[in-house]
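The complex appears here without one of its protein chains, the remainder shown in place.
Per-chain numbering from 1; labels A, B and C assigned in written order.
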Amino acid sequence: MSGNTFGRLFRVTTFGESHGVGMGCIIDGCPPGLTLSEADIQPDLDRRRPGRSEATSPRNEADQVEIRSGVFEGATTGTPIGLWIANQDQRSGDYSEVRDKIRPSHADYTYLQKYGRRDYRGGGRASARETVMRVAAGAVARKYLAERCGVEVRARLAGFGGLSLDAPDWGAVNQNEFFSADPGRLDELRGRLAELRDAGDSVGALVEIEALGAPVGLGEPVFDKLDAALAAALMGINAVKAVEIGEGFRAASMRGSEYRDEIGTEGFQGNTAGGTLGGISSGQPIVARIALKPTSSIRTPGRTLNTGGEPVEISVQGRHDPCVGIRAVPVAEAMVALVLMDMLLRQRGQNADVVPPMPPLSGERR
Amino acid sequence: MSGNTFGRLFRVTTFGESHGVGMGCIIDGCPPGLTLSEADIQPDLDRRRPGRSEATSPRNEADQVEIRSGVFEGATTGTPIGLWIANQDQRSGDYSEVRDKIRPSHADYTYLQKYGRRDYRGGGRASARETVMRVAAGAVARKYLAERCGVEVRARLAGFGGLSLDAPDWGAVNQNEFFSADPGRLDELRGRLAELRDAGDSVGALVEIEALGAPVGLGEPVFDKLDAALAAALMGINAVKAVEIGEGFRAASMRGSEYRDEIGTEGFQGNTAGGTLGGISSGQPIVARIALKPTSSIRTPGRTLNTGGEPVEISVQGRHDPCVGIRAVPVAEAMVALVLMDMLLRQRGQNADVVPPMPPLSGERR
Amino acid sequence: MSGNTFGRLFRVTTFGESHGVGMGCIIDGCPPGLTLSEADIQPDLDRRRPGRSEATSPRNEADQVEIRSGVFEGATTGTPIGLWIANQDQRSGDYSEVRDKIRPSHADYTYLQKYGRRDYRGGGRASARETVMRVAAGAVARKYLAERCGVEVRARLAGFGGLSLDAPDWGAVNQNEFFSADPGRLDELRGRLAELRDAGDSVGALVEIEALGAPVGLGEPVFDKLDAALAAALMGINAVKAVEIGEGFRAASMRGSEYRDEIGTEGFQGNTAGGTLGGISSGQPIVARIALKPTSSIRTPGRTLNTGGEPVEISVQGRHDPCVGIRAVPVAEAMVALVLMDMLLRQRGQNADVVPPMPPLSGERR
Partner (left out) sequence: MSGNTFGRLFRVTTFGESHGVGMGCIIDGCPPGLTLSEADIQPDLDRRRPGRSEATSPRNEADQVEIRSGVFEGATTGTPIGLWIANQDQRSGDYSEVRDKIRPSHADYTYLQKYGRRDYRGGGRASARETVMRVAAGAVARKYLAERCGVEVRARLAGFGGLSLDAPDWGAVNQNEFFSADPGRLDELRGRLAELRDAGDSVGALVEIEALGAPVGLGEPVFDKLDAALAAALMGINAVKAVEIGEGFRAASMRGSEYRDEIGTEGFQGNTAGGTLGGISSGQPIVARIALKPTSSIRTPGRTLNTGGEPVEISVQGRHDPCVGIRAVPVAEAMVALVLMDMLLRQRGQNADVVPPMPPLSGERR
């Protein structure tokens, strides 16, 4: 109940703090017989890890994952998979500044009041470093989904500050340090980034996630609709403050005759709903967008209190991402993969012997 | 796991179909000693029920709730509370049209393929009628939160189609059939509604929800952040396709120095985050906005297939809301109340003996 | 968390008090396509209901079950199944005696201290009447298990007070009011029962439960072993104070060479483990035995306190079973059916695509 487990049948439980000895997780419920080694997980970790470019935090972590259980003779056994990544560059130096000051728009105040104490080193458990294990676990889910169901999960940076990045060149995403599908605007992005670094400021972002090839039937009405599960998974990522599926907020301004996704003999005519109908996957591409707030750790001085209640000035030094939205791209992919994997197991738990009455409608059109 | 239970400690499980004999739920985990009778629940049901005005479906339901267990000598006993509402106006007539046709943007296709069969009468379990029990259960949560913690949960229609309703006159909300806080634009709303009815069309909506007075400490990092729980609760309401908290999507375009919520001796200076920090309630007002798609049941003819895969024309007759967003207002309040209640019990389960080190910051400013 | 839900994927949540308006439950997660009507459930309820003979409480309840949702056109739809049984003979008369006195060996004291209050009418939620919904839900599980997997669950009274009932004539069980497989001793049982009624006393019992035909692979190591799930299910029945599986307590005195269940080409040579190996069903008959304490509601006067802490004499009048173990027979069957059903769904959720490497060993030998 304490919030460190994700999923019901494919269950991921994580632990570890930003400046502790390392980060770990247990995946319980993974189907047996999936071929798996560290090499299947490492590429996603490498995409997420800091220090890769100017675009992200200079913290230097190899993020080398170790599988500690649950894999035998090269394949999963059905028993819990333990994963471990040692922290390397945690720099446990002088914390007197962060120990005593309540950083605005951070979790300092709420952790302190909820638990009566907090690990103030590098944000402790509230650090974005926590997401490393989401990516590791997500890589396992993603592999199963790809191999057994042909599902592909992918994401891209869709907005950087007020800048909209809408070119749909998915092939470009892993070719640049921004995960942008709009390669023509890379220089513009790099320029803005340099300006933010100079100013000691940060900026918010938009990320779009797609899952292609998900089978019909994932999602559990009424409270655990696929939309609800995706919303929770994505809103639970650090700094995410909005989630939309399909047309999302635009749907609020549309008319029924416009939103309605007609069906022809060749299949669905559009995909306004973003791949779910009644909370259940329809076989169409699943499409979600999220908004991330700007990093709150900035050098620009600001006003706050110390833990004694006295007013102080704060200027957060340290190695922070000027735009946390960039590294959120692989994290968002991982969370969507975890949702789909869990829903797949839930679906076959209840409905394994169902024979669908209709042939699947084509859903590949967006 | 099948999705009909909401909450971990304050657990609500619902059953019933649109055109079945009635709707019911079980609330398990309610603290004992809460004075409770049907009269505490009925007002919220009355706000939600159809047939109240031109603005909503003409289906006529008294929605009279009965408490069937869990209350003794006028107060809850700590044992499960059974609630029941008989369906009255279900009109189980001729279903041949809906039985054989796949209504576009409805759950027909996905239920059929997931379960191999579906209750096609009035949408069965996928009908918005399902939300009646959310409101009933939410009323119990809301009463506890109000009496023991001074929490108030309220919501309003914030957009109707493309029309923005931004006047913050909360006192007006329960005085009009739209739950609008913008009473100066009621004639405009009524005019648009009449036009939609004539056209046989529908429109989407925005709803804003606020919770005032929630204590610091609700929400469970990392996966069950308060934001994540709210997102799941709200996105699980029929027709909701987007959720944002605080500045939400606007945060994606903001800079850190602008978004950052500074703290002075008089408390928080703003509330960009919408009442949560690090996924934990901060004592500030909790503010969320949701978008609802337009009702897909419209008279305007459209193309689809029948269950045999042949192309057919469809024009959905029946008693439908031209804007489901209106009646979603009390439903959204209920879901937020259920989240806060559950998180309150979870918080005291783990942290009952914590003494917060700081006095609470003032959070009343929005 | 509050304890009124049983199961993880096949989930049963119950409500209702002994002297309230009725008893109800919701079954969530039942696979769709199971043909189901009240007539499938009623026979098990009839076996459990009081007033059938001298052997049980004279409380007269028809226990007529109604299906209120989840079944359409004669089959389950995959959505929650609501069940309801009205209480008829609850006799809400004068409760002044039970209201103020703490009945020894009853739940009065603990409910009072845990919840601060209690429904003292007929034992409220702590009454054995609560088990009626276990039997109703168990009948649904049992039907699925029988039709899809060929599983048979059966139980019998194996001890009455110190009297051992060991003849294995299963065909006789439903032919007598004691559910005894030892028809030669019925006169002896009837004589003891009459003696207990005259004395205003009661007696404990043993019940043996078997499940035949359960597939290999049910049960989840390490904490949710099939043994553990069965133990929880059976120990959670009112008055049960001991559970053993296979040789059970006798195993404590055995040597490994004696206990070991060798395997030949014709299959397992015995069944000392009672159908589980490593916490997972082996395909052998699953065999459990439970002990029930004697009914604590007896006329024989005893000493206790009233709620004011003053010593008083108590003699519990009313309509009580002189041996609750008798009516526990169908309840125990139901609980075992619920465990197996839940484990079956869990098994296929994780392992649906596993191909067992060996042909199943014959396990029918006991």
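Quick note on the criterion: a residue touches a chain if its C-beta (ideal position, glycine included) is under 8 Å from a C-beta of that chain, and two chains touch if they have at least 3 such contacts.
Predicted, not measured: the structure shown is a model, and the values here were computed from it.
Of C:Ala86, C:Ala167 or C:Val216, it is C:Val216 that touches the chain left out of the display. Within the whole complex, the absent chain has one touching residue among C:Arg125, C:Lys143, C:Arg185 or C:Arg327, and that is C:Arg125. Although one chain is not drawn, the whole complex shows that of C:Val98, C:Ala155 or C:Ile245 it is C:Ile245 that touches it.
On the side of chain B, touch with the chain left out of the figure occurs at residues 1, 9, 29-33, 78-79, 148, 221, 345-346, 348-354. Residues of chain C that touch the chain left out of the display are 1-6, 8-9, 14, 102, 104-117, 125-126, 130, 159, 161-162, 196, 201-206, 216-217, 219-225, 227-236, 240-265, 269, 272-274, 276-282, 291-298, 300, 302-305, 307, 309, 311, 325, 346-347, 349-351, 354-361. One chain of the complex is left out; on chain A, the residues touching it are 1-5, 8-9, 11, 13-17, 20-22, 24, 26, 28-29, 32-33, 68-70, 72-73, 75, 77-82, 114-119, 121, 124-125.
We take it that only the chains that are shown with their structure count from here on.
Annotation: omitting chain B yields no split, and the remaining chains form one piece by touching. Note on chain placement: the centre of chain B and the centre of chain C lie 39 Å apart, centres being C-alpha means. Chain A and chain B have Cα centroids lying 26 Å from one another. Among the residues of chain C, those touching two or more other chains are numbered 1, 9, 29, 32-33, 78-79.
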